[in-house]
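Below is one structure. I have some questions about it.
Note that this complex is displayed minus one protein chain, with the remaining chains in position.
Which chain is which? They are A and B, in the order written, and residues in each are numbered from 1.
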Amino acid sequence: MERIIKVLNEINPTVNWEKETDLIGNRILDSLRIVQLVGALNDEFDIEITPMDVVPENFRTAEDIARLVSRLEDE
Amino acid sequence: MGYASYKYLLIFLGSVLLFYTVMPRKFKWTVLLAASYGFYWISSGKLAVFLIAATAAVYLGGILLDKIGQTAALGKKGLEKEEKKRLKSLISYQKKAVVALTLCFIFGMLLVIKYSGFFANLFNRAAAFSGVDISLPVFNFVMPLGISYYTLQAAGYLIDVYRGKYRASYNFGKVALFLSFFPQIVQGPIGRFDRLADPLYEGHRFSYENVTAGLQLICWGLFKKMVIADRLNIFVADVFGNYTERSGSLILAAGVLYTLQIYAEFSACMDIVTGSAQLFSVPLDKNFERPFFSKSVSEFWRRWHITLGAWLKDYVFYPLSFSPAFMGLGRFTKKHFGEYAGSMVPATLALFFTWALIGFWHGAGLRFIVYGMYYYAFMVAGMWLEPLIARAFSVSRIKRDCLPLNIIRMFRTAAIVVGGMMLFRAGSVTEWTEMIRRVFTDFGSSEFMQAVVGCGMDIHDFYIVGIGAAAMLAVSILQEKGINIRESVARQYLPVRWAAYAGLILAIVVFGAYGTGYDAVDFIYAQF
Partner (left out) sequence: MIKRAVGRLVKAVSFCCVTAMLICLCSYMLAPKDNTPEGGIINPSANGFFSEPKNSVEIAVIGNSDAYSGFSPMELWKTFGYTSYVSAEGHQSLAQSYAQLKKMTECHDIKLVILETDEFFVKSGLTEGAMRLANAYAGSVFSVFWYHDRWKNVKLHELLKKPNYTAHCATKGQLLSNEINGYTGGEYMVKTDKREKIPLSTLVPLEMIVSHCRENGIKLVLVEIPSQTSWNYERHNAVNDFAEKNGLPFLDLNIDRESFGFDWKTDTRDNGNHLNSLGARKCTRYIGDYLMKNYKLTDYRRDPAYEQWNRDYEEYKKAVKI
């Protein structure tokens, strides 16, 4: 989780990532940020996020993102 | 058979609804399928083979993918880890081959029919320029109805199956209905199999609520199309057709009014088709969300022609951005040009291809590619300058998200869109630049008031368009505030309710631009 927040802060340090409940709906993560984020996550955790994984359910909160990352790490 | 014609609304839609209602539930979908192919046959005749070919291709492709997956799952049992890995890569190779071949086939049809003339012309010009004496024959095919739309739907279905989002359908009728459904075949919305196929296939009982709501939506669409868009068409066609003789102020006015026309018309068509589908209790995806309240170009494209943007995002933009090549390029840039540039590169590049495609999808011609690049330029500029702008705001301590600024942003976005729409309407890029030049050098505002009524629309027409546009704006503002217009009208007392409905119908009948003195205007977006 901490590593996730670190990555997120690199994308945009002004957001309180742990508190936000709808990153997609509030448009904190638009498609550009998603691409940046996916790149950073891929590098940080050595995983491969695919276009299929980019659904709102996986990116709504920091916890969702952490869950996605840990799932992909297991594969 | 246009969606705004009596033939479609009274005869076709009426009889389809009748048959659909009396048919036993299990077979209701056959009525829709027959109606869809009937609709297709009326406008395109034998060209329906292309639709059938595309349907068969993705249907078979989907089944093949499913079969490969099944054999793999069976074969995996009792294998060593090493062998499992080998099998997995073989399977993934096979699946990729199936998807690639099928996509090549369906996009190949689109490419040949829609774009071969353009490419042949391009080649011939290049050959002539370089002095080579070869020329390709230029075929101008008649376009099968909706090919640009159903091809995207078909591809989306197959890619989703490949990605494992859902399993392939073994029911050919279901796939065929999904791709041919008559309300959306002409100009979208571009549907997704997982959301649309089931509501289409499972029969719905006659729903009074849905039928009345659908009819109301159709009426509202007709109002926008016939009262506003078709009336504006007279003025717009006149000015764009004779722009060399018109002053810059008139050209600008025509640009603004064309933007209004295309919005009124495209959203009208979406209302008519969504209402049509609602008669059968089938929900279609939303294609517009009051785009002119957008504060940026990228927001505009999230709210304008939504299903096209979403399709490209899911099947072009993300796959490209996440591809190893683009990601690798990002890493490379990060190393040599810094963190920020590195994180921006994949998206910037992927966006380039996405926008080139959006432009090219709209038509085979240079100006459409320029059209895509026009928006791409604004969007990338916004992306890369974002940190600078953010800093400027934080340094100057101006609140970034405040009403006056947002209103300015809306106008700015609208101005960019008007510029783009002028390019969209102009005959060529040169014509467009000439128009823009005239706007800035030969504005001629002094005689504007006399000249504006000399372009086919008289002062009465302008009044009606003004009132119609005001009604559209009022509805949009209410919707933007989260009010559901149709529901709140339905809550009123009967006389008020009926007055609203009958008033809308009478407004269409009396103030519609149809009949003597008007040419029937085809839907603009049906041409793609």
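Everything that follows uses one rule, which is that a contact is a pair of C-beta atoms (placed from the backbone, for glycine too) under 8 Å apart; a residue touches a chain by one contact, two chains touch by 3 or more.
Fair warning: this is a prediction, and the values are worked out from it, not measured in the lab.
Need the list of shown chains touched by the one chain that isn't shown.
When the entire complex is considered, the left-out chain reaches B.
Sort through B:Lys7, B:Arg167 or B:Arg437 and give me the one touching the missing partner chain.
Residue touching the chain left out of view: B:Lys7.
Have a look at B:Phe27, B:Tyr170 or B:Trp498 and name the one touching the chain we're not showing.
Only one listed residue reaches the unshown chain, and that is B:Trp498.
Need a quick check: the contact residues on subunit B for the chain that isn't drawn.
The missing chain touches subunit B at positions 6-7, 10-11, 208, 458, 460, 498, 501-502, 505-506, 509-512, 515-517.
Note that in this section only the chains that are shown with their structure count from here on.
Starting from the mean Cα coordinates of subunit A and subunit B, work out the distance between those two points in Å.
Here subunit A and subunit B have centroids separated by 29 Å.
Sort out for me which residues of subunit A touch subunit B in the complex.
Against subunit B, subunit A makes touches at 10-11, 30-32, 34-36, 38-40, 42-43, 49-52, 54.
What part of subunit B is in contact with subunit A in the complex they form?
163-165, 298, 313-315, 317-319, 321-322, 327, 330-331, 339, 343-344, 346-347, 350, 383
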